[in-house]
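The complex is shown incomplete by one protein chain, all other protein chains being positioned as in the whole.
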Amino acid sequence: MIKMSARSDCSKREATLIRTLAVVFALVTVSFFIMILGHNPISVYISMMDGAFGTGYRLLETLRKSVPLIITSIGISLAFRLKFWNIGAEGQIMMGAMGAAFIALNFPQLPAIILLPLMAFTAMISGGIWGLIPAYFKARWKTNETIFTLMMNYIALKFITYLQYGPWKDPAALGFPKIPNFSQNAVLPDIFGLHAGWVIAIILVILSHIFINYTQPGYEIEVVGGSENTGRYAGMNVNKIIILTIFASGSICGLSGMIEASGVNRTLSVEITRGVGYTAIITSWLSYLKAPVIPIVCILFASMIQGGTFIQMAFQIPQSAAQILQGAILFFVLGSEFFIRYKISFVKQNIPEA
Amino acid sequence: MVNISKSFGDVKANDKISFSVKYGEIFALLGENGAGKSTLVNMLSGVYSPDIGEIYVHGQKLRLSSPADSIAAGIGMIHQHFKLIEVMTALENIAIGQEHSFILNKKNIRKKIDDICSKYGFKIDPEKLVRDMSVGEKQTVEILKVLYRGADILILDEPTAVLTPQESERLFDILIRMKEQGCSIILITHKLQEVMEISDRVCVLRHGRVIDTVNTKETTPMELTSMMVGKKVTLSIERPPVKSQEVVLEVRNLSLIDREGIKKLDDVSFKVYSGEILGIAGIAGSGQKELCESIQGIERRKRGEIIFKGENIARLTPRAIFEKGLRISFIPEDRLGMGLVPTMSIVDNVILKDYYMQNGIFLDRTVGEKRAEHIIKMLNVQTPDIYHPVNKLSGGNIQKILLGREIDSNPDFLVTAYPTRGLDIGSAHLIYDELNRQKEKGIGILYVGEDLNILLSLCDRIMVMFEGKIIGTVNAEDATKEEIGLMMLGEKATEVLQ
Partner (left out) sequence: MDASFFTAAVVAGTPLLYAILGEVITEKAGNLNLGVEGMMLIGAVVGFKVALITQNPWLSLGGAMIAGGIAALIYALLTVSLRANQVVTGLTLTIFGTGFSSFMGKNLMGEVVPDNIKLAFADFPLPLLSHIPVLGQVFFNQGILVYGGYIATILAGLYLYNTQIGLNLRAVGENTAAADAAGIKVSLYKYIHIIIGGVLCGLAGAYLSLVYIPSWQENVTAGRGWIAVALVIFCKWNPYRVLVGAFLFGGLDIIGFRLQKYSFYISQYLIDMLPYLVTIIILIVVSARKSISGLPPANLGDSYFREER
């Protein structure tokens, strides 16, 4: 007979071991899947690693993909700390990129030193507002934020599609539905071969760690996230905290949109997010919402995405295999939490004597 | 039950417990909070499974690994916290869990319920929603539920905890009737007089062990008490006299209508004197919670005046009250749901109320660390360290942290709601003593309680609430339980002090 009981004695080392095992199990499970497809899983994994880190260029590509992931994860984890299930990062990134593009397309001649901060500012405001709307209703009437933020994603997507096919269509593109490229002033400069977004990502990681652990507003977020009633009891303005935090969360996601539009795409398009808003949900959760862990998990995930494009070429395995792998890892880690929280012991069965 | 043991983590809740119950008797399990009574019967009802030991029912050894097994063995459990579904009718609640028929045949079920009702003398409307029922009615549904399943061993866990004395009497009549019909009844309680009044035999538990099983007729309350607590103690609570006639807090015409449009407080007016403990009695949900939250400032929808040290604080938020230098401490009833952040450390919980008074944006925890250490020493809190999350502490220690923080802020007024709920006798008395110490410092205390014996011995005056109204206020010294019980059901008392 299997017996379960709650445990409180799980050391940090044990917990890390259990989580690492979970990742290993996920890799093993996906191996079977790869074998069914008729490939050697070990060589697939190796070439994924090779694709992600094999050359300087590939490493740079991996890092390039990890930047938006890190920034968005920082934004999302801020909301998750409040137990506000913001899955609207996708839309917030799009709206951020839209805000940046609005400035970039209308004031292309401004010097970069003014133009770029202005783009970032507009992006943060528009991403923030996209988060603020569901947050307001959540605070006011406890409106379900999960579905709300998700619907906001679709609205943002339709809106960008509308812009791309309508008013912002590039007349020079010969009828091809595309938004014009940004001027050179609106493009983030490179630092050590990678656009400056990585510096912003590092700064954000440090700032958010300090904010959550060592400041009063950070403490308030922890209290309200832990128990809204206790926050109210302590005299906090819970609604204000929710609204401001989610605004901040949305702005950070919006900033990530600006960086992608300016640093990578150099324009706005419906494909701007490449699913980062959803992947970042996984990475923030896997990082336990802890800012210092986020870059590690995100680089790992970016390497899977980058490695995924590589195996597509090498093995004709569709790139979305990376997505399956990511999902599987999160499934296993979610399941492994159980073994951290509960103790499983096997007890000799008492057989009833009739 | 033979040699039953059960541990939770490192805590041994039951250690080699054995007892037997005969047909047609009322068997009392007596012990203070934390003695292991509930754990024990939860094993009988299949909610927990024992680590070791055997259970025999009707002479057969059984393994009760789920409530279904236990029900099949004829054991019926009436939990202290009712296991009822609020949005369903009595009938639906009674019919839950049956799998004999595919179609839900309400006519048959109703007939069967009627039969049981007439056999034992219950009165119930099967179509009434549990949501709309009084506590007494809910308990009736619980009892019907187990009888409907044909249980002949009934276990009642602290059944009178939420009942008025009158309702308790009615329950005892029914229990005696069941006993006469041949049912075995296990009554779990920590109230001595109930044991003396109704049981045939009594088994006393302490620290998870059986101390002794005796025939009720051959024992005395004194003897049982010393078995229960382990040493000869006087379980009386001191009541220092009220010294001053100065009013600390006055509530005038306080009314409150909640979000659903229900009147929770109805024209409530009263005064609390300095150095006085004013008790509030009433069946659960009579407006106690709303009253406490109104005084503390969380509840914002109220009408009326709350005069505290000469100022009307009815319109102020908790923080605004705090900033005026007025200290109202509040120990809410659900300590992990309000008052503490369960996942946070002791230090972070201790600074909850005044962290924002610090200058700048950063948070300084050194003050909190000192205060946490002080509270731990003052109230003898058992914890590995000051950065331990509070939800990993035991109930008594959690309550001490909360009480410690609230007292440590040197309050002028203290609101407490069920501060000893779920605590063992030792911790409970520590808290009563602490309340008395605060009282002697001249603080006004509002004490919301459920155990009338405690209310009568701790408080100076007792105010009885019913449906948001104050039915009356009595002097604890010369009031009786029966009198308060009647008032809790809404009957006006003859003697009303104001």
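In order of appearance the chains are A and B, and numbering begins at 1 in each one.
Quick note on the criterion: a contact is a pair of C-beta atoms (placed from the backbone, for glycine too) under 8 Å apart; a residue touches a chain by one contact, two chains touch by 3 or more.
Quantities reported herein were computed from a predicted structural model and do not represent experimental measurements.
A.B. asks: Which shown chains does the hidden chain touch?
C.D. replies: Every shown chain touched by the left-out chain: A, B.
A.B. asks: For the chain left out of this view, which of A:Val23, A:Ile155 or A:Ile296 touches it?
C.D. replies: In the complete complex, the chain left out is touched by residue A:Ile155.
A.B. asks: Using the document's definition of touch, tell me which of B:Ser45, B:Ser274 or B:Thr473 contacts the absent chain.
C.D. replies: B:Ser45
A.B. asks: Which subunit A residues touch the hidden chain?
C.D. replies: 4-6, 85, 87, 137, 140-144, 146-148, 150-152, 154-155, 158-159, 161-162, 165-166, 278-279, 281-282, 285, 318, 320-324, 326-328, 330-331, 334-335, 337-338, 341-342
A.B. asks: Take the complete complex as the reference. Which residues in subunit B touch the chain that isn't displayed?
C.D. replies: Within subunit B, the residues touching the omitted chain are 8, 45, 47-48, 66-68, 70-72, 77, 79, 82-88, 92, 95-104, 145, 149, 259-261.
Keep in mind that, in the parts below, only the chains that are shown with their structure count from here on.
A.B. asks: Which whole number of Å gives the spacing of the CA centres of subunit A and subunit B?
C.D. replies: Chain centroid spacing, subunit A to subunit B, equals 45 Å.
A.B. asks: Where on subunit B does subunit A make contact in their complex?
C.D. replies: The contact residues of subunit B facing subunit A are 8-9, 49, 51, 54, 60-63, 65, 296-298, 317-320, 322, 330, 332, 336-344, 348, 352-353, 355-356, 358, 361-363, 392.
A.B. asks: Could you list, by residue number, the parts of subunit A that touch subunit B in their complex?
C.D. replies: Those residues of subunit A that touch subunit B are 1, 3, 5-9, 214-219, 222-223, 226-227, 229-230, 232-236, 347, 350-354.
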